[in-house]
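Below are the structure tokens for one structure; questions will follow.
Removed: one protein chain of the complex. Kept in place: all other protein chains.
And now, chain A:
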Amino acid sequence: MSIISRNVFRALVQGSQHVSKGVHTTAVNKDKNVCFAQHTISTLQTKEGRIKCTLIPGDGVGPEMVYSVQEVFKAANIPVDFESFFFSEVNPTLSAPLEDVVNSIAKNKICIKTWHTSVTSSTFIHLYLHAIYLPLLIYSASVKLGHGLATNQGAGQKGVPQGILATPDFSHTGELQTLNMKLRNALDLYANVVHVKSLPNVKCRHHDVDCIIIREQTEGEYSALEHESVPGVVECLKIITAAKSERIAKFAFDYAVKMGRKKVTAVHKANIMKLGDGLFLRSCEEMAKLYPRIQFEKMIVDNCTMQMVSNPNQFDVMVTPNLYGNIVDNLASGLVGGAGVVAGASYSAECAVFEQGARHIFSGAVGKNIANPTAMLLCSANLLAHVNLHSYSKMIKNAINK
């Protein structure tokens, strides 16, 4: 009897989680096959062959770097028009509404963005103070978000260069989701790609590092499901789903095929998190069967980080869940010269957002003209390749290598 009742209790609890999840992730695509932001007229809105692109300067040194990108585009006479949005979490009053930004990206389908700051410890204070109201807050936030999405459907554009949006360590509103996470969830930007490649003229410990790190970024530890069940005990839920794991695994293999790579490494910690990471790992193994000409291997995250600093040349394409990806991204960026030289991109089915590989706003360098714009320029080169402007893309890449 006790077993039965416990099972029932679990069913109820899981059920309520289902429901609550259903409520506050209206933004997130549950169904892996539904692509949000359907475009009716399809593809790039070109007016006289010009491409429109959303631009998010972000915080810290972001605006300076974005400026350098705009200068280069102007100098090279590249047919791209920017639609700029000030979007910031540290400055909530000046920030453009999330809906507008999401709409613009969904319409343009491309965006370039620098990083946002996240806020940490006061989130916790807020959480502590508003433990009771929290569900309500999340609910209202999600309703707002959901509304933004509903109005957004049917809009249609494609890639977005982004600066870095900083997220402070505390929250002004008591929301657990940062602006970056909201943006990702709203657009379902599930795949983050960071291409770590040694630049010939940047002096580093390792040479010829050339690996692609692909990270799931809409679930896992970043689910923003944290709560304090008893004072002094905080639970953070890490969510892994088969649908999203399969989706990211397929993304990684397809990316490897597209780039002509030989090997995909799944990074996990399934020896400890046997169910969660286990599911991720199994999904990757399933997908690997469809790609008989690509080698598949798996590696535990701690060993992976060690291998990465001692022998980074062994890696080709890596696929990781959310948090490990974040760590490995930054580690790998450090290997080839830091946050200033690595470009990244986030993809949904419909949109692409181009941003720096390592996410750090570097506020210390603001206004000093010392921030390294290479990463943003690489981003813009990738953006141009994405919209079939290969000659311009090559032009920028060659200029960087010189």
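Heads up, the rule we're going with is that contacts are C-beta pairs under 8 Å (C-beta built on N, C-alpha and C of every residue); 3 or more make two chains touch, one makes a residue touch a chain; residues count from 1.
Here is the rule we use: contacts and distances are computed from a predicted model.
Missing chain, UniProt protein name, picked from "Ras-related protein Rab-15", "Isocitrate dehydrogenase [NAD] subunit gamma, mitochondrial", "Exocyst complex component 1" or "ATPase, V1 complex, subunit F": "Isocitrate dehydrogenase [NAD] subunit gamma, mitochondrial".
Of the options A:A349, A:A381 or A:I396, the residue whose C-beta touches the omitted chain is A:A349. From the options A:V202, A:V234, A:L290 or A:A399, the residue with contact to the unseen chain in the full assembly is A:L290. The chain omitted from view is touched by exactly one of A:N91, A:Q314 or A:N388, namely A:N388. Chain A meets the missing chain through residues 4-5, 7-8, 11-12, 15, 18-19, 21-23, 26, 29-44, 48-49, 109-110, 150, 153-154, 158-159, 191, 243, 246-247, 250-251, 253-255, 257-258, 290-293, 345, 347-352, 386-390.
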